[in-house]
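As you look at this complex, bear in mind that one protein chain is not there, while each of the others sits in place.
Just so it is clear, A and B label the chains in written order, and each chain counts residues from 1 on its own.
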Amino acid sequence: MAVRTRAYEADAAAVAALDTRLVGIGTWLALAADIFFFAAWWFAFFYLRALNNNQAWKAQGVAPPSRGYGAVVVVLALATAVAYFVGSRPAAGAFLFRLLTPVALVFGLATCLFQGYELWHLGFGLTEGGYPSVFAGLSTAWVIQFGLATAWLASIVTQAGPAGDTVARRQPASFFAWILLFLAAIGIVNYILLYLVA
Amino acid sequence: MVVPERVSERRLSIPNNAITGILFAIPGYFAGVWLGTLFGLNDDQNTGVILGYIFATVAFLAGVGFLNYPFERLFGWRVSPLTDPDENRGVGRFFRLSLDHKVIGLQYLVTILIMLLFGGIGAMMIRTSLLVPDSSITPSGNYISLIGLHSVMMIFITSAVIVGPFGNYLVPLMIGARRMAFPRLEALSFWVVPPAAVILAAATFWGGFPTGWTGYPPLSEQASQAMDSYIVGFALIAVALVTSAINMLATIIGLRAPGMTWTRLPMFVWGIFTTSILGLLAAPVLAAALFMLTLDRTTQTSFFLASNGGSNYLWENLFWFFGHPEVYIFILPAFGIIMEIVPHFARKPLWGYRTGVVGLFGVMLLSFFVWQHHLFVSGIAPVLRPFYMLSTELISIPTGIIFLVTLGTLWRARVWFTVPMLFCMGFLFNFLIGGVSGVYLSDVPTDVTLHGSYFSMAHFHYTIMGGEIFALMAAAYYWLPKMTGKMLSPTIGRIHFWWMFIAFNSTFFPLFIVGLLNMPRRVSSYDPALVGLNRWVTISAYFLFGSMVLFAANLIYSWFFVARPALANPWHARSLEWQVPTPVPARNFERVPLVVAGPYDYGIPNARPVADLGGVVGATGGG
Partner (left out) sequence: MGVFRIEEADRPHLLRLLIIWVVLSIVGILAALQIHYPPYDQSVQGLDQSRTLALLTVLATPVFIGVVIMVLYSAIYFRRTTTELVDGPPMLGNTPVQIAWIAISAVLVLFLAVFGIVTLASSNVAQAVGTPGRSIGQSGGQTGSGTIGGTGPELQVQVVAQQWYFTYRYADYGGVETTHLYLPVDRPVELHVTSLDIIHSFWAYQLGVKADANPGVDNIFHVTAQKTGSFQVRCAELCGLWHGHMADSEGQVVSQSEFDTWIAQQQKDYEVISKAVPSYAPFYFPEPLLKAG
């Protein structure tokens, strides 16, 4: 309310504040939707695992991929999110922002590459049961989203001018940090399910 | 603000419009097919067809102009501002990416009415086939393809038919906003619908898909490449549902005019609000399920194949977790329309405003906890059936509230019997039958005999066509004078109502009996003893189609051939959307209005007008 009554339309600062508020609302809504998306996969995981139809949750010889490798992917994702989160806080200076966003981008690209490599070299066939299906599907769904987020991150880096950016330094940029943190958190849950619980 | 020097002034400059989109889509399709054939793990063409559809859609959206913004960002160029609505004039704006919610509303309206024509023709073909009890008019295979096309097309339509045209057009006007929160998302929620419809129609080239709208595997995994149309089309509708939901919710939460408190919000806006919450949370689950189905069909995973460690129950659970809220996505805006329109013509305040809102939220919340009522005989978790029976029947309580609020508003009113009011009353009658028959289906013992029969088919046509479409008609006669600037003829409107009302009931009521008498849904051959009833239904269905043609004629005639513009407020209604001029100015309100009273304060002594349109000094209202 305070935002909406502060200034008349011509006031760019008020409009920007309003936009920030809207982006904030929109971000939380999008995350709520995305939780339901991933919850569907987690449901599939537990459901198929509990049913174990035809004793084929994991067909003979199917073992989860290397835990260490999976952990690398998750840690990279987390590093992406944390680096961007730290850099995009309003309190962080322009220098920190310009330093950390490209770092985050590098981590993000590495996450996608590592995850993609793992998906190409699974060590089991996709026909070999429920577990391979869920592993491939959930990892792919996650890495697609993470990849899109990385592309957005790249656009923030390219938009960031030498003076520290006009577009990205606004509040919406720090809302984007929540999206990255969210995806990293999803990655951790997926890791626990797909590698540890299996 | 200083523009950093590194940011270049370059822009992407292709003429972005629907034709460019189509020109992009065609090579996009072939690129996708080529790529899919290159990398597809199967020698069938599913990977190629799915990638083809996806590429074609993305290319279409790029041609329309959706990728300009992300690419401009990515290349470090200066990003285009949101289009200034003032520049957006002429007929051409309907074929371009417009960020004006009024243009999007009309784009939606016309698109959906065209889709409705095809869905309706499908229905007529189905009914024609059922004139005879064997499959002699339509061969069995063609018949189930028709069922699939009709059902999925209608689901696409009904998901968006109120939120799309009326929600987009009216919500900002009703809450005193000058734009939507996320115009690009809003436009996206429209521009994925035409590709979805075209991709769905493309299923006919592959011989149609055999699964109806439920898409149950393993049948949907046996099916031909036509199934890919179902998957991609439905996924695009899921995108439309989520994007539209985010936009609507953020708009309603963040862009209400000063003084537009939650208790002054019009009921239609509440209907959109609750339905958006459903779309936001249910559609992602559908998206996940469709992704699993895609993987099963293209990469040979086995999410849904019992012999390989999957389960078709997984699909049934995920699908109906989406599917049940989906039917309330249809009906909640309709509830909103009824509770919105009735007070204006009863000339009375809405009777029990807060209770009505609670009713909408009750329906919304409960609808997440009932999905297994579609699976009572499936063999899934029999011990849970009492719970789902109870939760399903509990929905009657908030639904009953909607009736109570409406009837209370009509009580001792001075009802002005306009065409919208007639349709509201028709809604009450039809939806009552739809709701009561729903209780029959929610009871496990009776569901055993009714499930999968024409009884359930009649039930959901009563709720969707008798409910949602009647509410749509009420909305059309009520709000089109604002949206198109022309009054629909009330005389034709009255004929239309009575024609449609009688034909509708004459079509669908006998189907309850047909269902009770042993006729399953989705069959082209049936017990010859039922041929009389079926012929009656088919003839009635032709009349029902005729009534829709009459509506189309009324709409086209009034829109394009009537010269006299509609009054700005032909119904003398209080609510905010009627206080702006017709046609609505590009930026809706000259100044952000200050809302000072509720929209339904009829008959209240010294009630103030709903808003001070002189504007609030110091309000942004979305710039």
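Note that contacts are C-beta pairs under 8 Å (C-beta built on N, C-alpha and C of every residue); 3 or more make two chains touch, one makes a residue touch a chain.
All values reported here derive from a predicted model rather than from experimental measurement.
Residue A:53 is the one among A:27, A:53 or A:101 that touches the chain not shown.
The chain omitted from view is touched by exactly one of B:335, B:376 or B:423, namely B:376. The chain not shown here is touched by just one of B:439, B:539, B:562 or B:596, and that residue is B:439. The residue from B:124, B:413 or B:495 that touches the chain not shown here is B:413. Contact between chain A and the absent chain runs through residues 51-55. Residues of chain B that touch the chain left out of the display are 42, 44, 46, 135, 140-141, 143-144, 147, 210-212, 214, 216-219, 221-225, 227, 296-298, 300, 305-308, 311-313, 346-349, 351-355, 376-383, 385-386, 389-390, 393-394, 396-397, 400-401, 403-404, 407-408, 410-417, 425, 428-429, 432-433, 436, 439-440, 443-446, 448-449, 451-453, 516-518, 520-527, 572, 601-605.
Everything below uses one rule, namely that only the chains that are shown with their structure count from here on.
Distance between chain A and chain B, defined via averaged C-alpha coordinates, is recorded as 30 Å. Interface residues of chain B facing chain A in the complex, by the touch rule stated above, are 1-7, 41, 70, 73-76, 79, 181-182, 185, 242, 245-247, 249-250, 253-255, 258, 280-285, 287-289, 291-292, 295-296, 299-303, 306-311, 313-314, 317-318, 321, 592, 616-623. If you check the complex, the residues on chain A that touch chain B are 1, 3-9, 11-12, 14-15, 18-19, 21-22, 25-26, 29-30, 32-34, 36-41, 43-44, 47-48, 51-59, 126-134, 136-137, 140-141, 151-152, 154-156, 158-159, 161-163, 165-167.
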